[in-house]
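The structure appears right after this line, and notes come after that.
Missing here is one protein chain; the remaining ones are kept as they sit in the complex.
Chain IDs A and B follow the sequence of writing; residue 1 opens each chain.
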Amino acid sequence: MSEVKKVRIATCSLAGCFGCHMSLLDIDERLFDLLEVVEFNRTPLTDIKHCSPCDVGIIEGGVCNAENVHVLKEFRKNCKVLVAMGACAITGGLPAMRNNIDLWDCFQEVYRYEGGLEGGQIPNDPELPLPFDKVHPIYEVVKVDYFLPGCPPSGDAIWKFLTDLLAGREPKLDYEQLHYD
Amino acid sequence: MEPCEYPHIEDQLAPIVGRHGGGDATHLLQILRDVQDHFHFIPPEAIGCLASHLNLSRAQIEGVAGFYSFLSLSPQGEYRVLFSDNITDNMLGKPELMQYFCNKLWVEPGKVSEDNLVSVDSTSCTGMCDQGPAALVNGWPLTNLDQNRLDLISELIRIKKPVAEWPEMLFEVRDNVQRPGMLLGEAFEHGAGIRAMLARGAEATLKEVDVANLRGRGGAGFKTASKWTFCHAAIAEEEGSMICDVGGNPERFIVCNADEGEPGTFKDRVLLSSYADMVFEGMTVGARVIGARKGFLYLRGEYRYLLKPLEAVLSRRRANGLLGENILGETGFSFDIEIHLGAGAYICGEESALIESLEGKRGRPRNRPPFPVTRGYLGRPTVVDNVETFACAARIAEKGGAWFAAMGTAQSTGTKILSISGDCARPGIYEYPFGVTVEEILRDCGAEDAHAVQVSGPSGTLVSWQEFGRRIAFEDLPTAGAFMVFHRQREMFAAAHNFTHFFAHESCGFCTPCRVGTQLQKRIMDKIANGHGTPADLEELKHVGHILGTMSHCGLGHTAANPVLDTLKKFPGTFERKLKALSFEPAFDLDGALQTARDITGRDDDWAHLS
Partner (left out) sequence: MSKTITIDGTKISFTEGQTIMDAALAAKVYIPHLCHNPEFKPHGSCKLCTVNVNGRAVSACTMPASDGMEVENKTETLDNERRAIVQMLFVEGNHLCPTCEKSGNCQLQAVAYCLGMMTPHYNHFYPPREIDASHPDVFLDRNRCILCELCVRASRDVDGKNVFGLSGRGIGSRLVVNSASGRLGDSTFAVTDRAAKVCPTGAILIKRQGFSVPIGSRIYDHKPICQVETEGKSGGEHE
């Protein structure tokens, strides 16, 4: 008897704080139920570095630099369904607070004027991701299929969303699960 | 109110305020226009002084100063050159000419030169489409621009020659009446309409206007006699007075809407240049019928050059007993007209926004009901009619309703003046009886191989070559007068793109759907123009268009999506050719968004780029 094919899920955090991933863990023991029907591909939990073809990709965080774009495009290419999870992925979130500060001023503040950085230089190592002028929600960079708002969305909201999705239903949050904060 | 703290500013403001109503706040816009002329912007100190003079708050004055395009809260050049940005100007080479001019003067479009001498920018259609490309220099119209003229103009600016001393030929504006009819072709004896009206009586004249079935020439086609009747009814209801109780309550107004802002429309300019008596006569007839003692001509700021000649016409009419007290000797028949200038706001063509502007406020359309006929200027019953409507009313008063109704079609009587521009041999003014087909017009104006006509401007209808049999009439193609012709080699996307910029610029910002929707529409069109459009963007345009059309506060928003939706329907290929075959494409240039960081870090490695 062959095993039921598990739904393959990948997740990552771009310009976010990993709070949404923490909230994912807040579904607590229901994780075991989840693991009955899904397997995790690339995620911070599995430490798999690159996406294989997946059924669902869940992105936390917005797009603030060139590396974010590479990761996001890898997800979009490999995932049948892409989900934006949390305020940053959906609106830019807290990182987008820098959107009305000139990038040059940001660099100056961080690398030149900050205490203890006398003579500090603006780093130019190619390994460092280069930042965009503005932080963008992920749907402004790739097509996104579903949105799960919250900062972070509660464990219950994530659970409701995932169970709906896995059951083939249009995900629908209860009133108290839908939050932008 | 505290006295003005800036004596040097106050000294310069006092004569301006004195010229315009003393301390009457309804003259704020007129005052600010002169302040702008004088200082090349509205200085913050002047706002404080004016607040004291007019007993308004600073915020109210800043609100008005920030609303109108020709007023500016930051300093502009001593010479402010604004190029007309209508699609017809663009088709005649405006973008290249404007760049040429900027290069010559070392100034960037939208900025002020470092010596504060000159600023160059675009402005919405200046109503010179038959003699474009056109521009305004400190508000005065420049026509038929080409490199030679711009060379001369930049030289005049460089030597700081006052605009008043520039060669007259630069400012020549022609009527270009190509096909006159009963309004433009037949002689009109000054006073004939008023005389006939007085002989017949006001009530009987209203009947003639009714029999004539005169409908508003601004495009909406509301029956003029009904509007005038409602205005009476409002008075009667409020004060129990009789219809046509001439000499009774003075508090009702008649307003001539000469805010001809619809791109591609310039027939009111010609009526006011050469047929002003007919227009004022129509207003006087209307005033008698509704019992108004005061009338306004709201003249768009772009036509300020007409102010002096029009004032002269008014003076002459006063001298001839056609305006003022006891007109033509009729005791108690008093009526006079005041001209108010706009300051660059298309929305003021909407009658309730126009009334707000007349009151010296931001031109924001009011909530309706109540309608202006019951509560208009200063809350009093007010009739607002188009320039051409008044000209027709004068003719009807003179010759009778049956004469008028014999022209045109049953539902659209009389004639319609069209302003024709774009790809045709003989642009200009054409007057036709209603019912004329697009095809006949195209033949008359020498438009060969036309494949589209934008009838009644961006807010009107795009007519494709398959529909050239359609007729100019309220029942088929209603129009305020614009008729812009596009040759089959023209890219229709460019016209729709231009119109989305127009609406985004002119949205008053009051209601959410129009304020944001016109921006969204513009941004999507920019994205497509830049080669990043996808089929999903077309769906988004339709969706935004639907929201604009159904949810907006006034006609501007309701019609702002017409050009895009019409073009999508009638010329889908013009969009499709520009689209990428992808399902999704970001609206911003990913690699471009890294440029600032590349500049800061000096990096140019592979990881510093995105393809």
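Quick note on the criterion: a contact is a pair of C-beta atoms (placed from the backbone, for glycine too) under 8 Å apart; a residue touches a chain by one contact, two chains touch by 3 or more.
Since we're looking at a predicted model, the values are computed, not measured.
Touch with the chain omitted from the figure is made, among B:19, B:543 or B:569, by B:543.
The chain not shown here is touched by just one of A:84, A:130 or A:162, and that residue is A:84. Among B:94, B:362 or B:497, the one in contact with the hidden chain is B:362.
Within the set B:65, B:254, B:341 or B:525, the residue that contacts the chain not displayed is B:65.
Interface with the hidden chain, as seen from chain A, comprises residues 84, 87, 90-94, 96-97, 99-100, 134, 136-137, 139-140, 144, 146-149, 151, 175-176, 178-181. Mapped onto chain B, the interface with the missing chain covers residues 44, 48, 57-60, 62-63, 65-69, 73, 345, 362, 367, 369, 504-513, 515-520, 523, 543, 546-547, 550-553, 587-588.
FYI, only the chains that are shown with their structure count from here on.
Across the interface of their complex, chain B is touched by residues 66-67, 69, 103-104, 107, 122-124, 126-127, 129-134, 136, 140-143 of chain A.
Residues 536, 583-584, 586-588, 590, 593-598, 600-603, 605-610 of chain B touch chain A in their complex.
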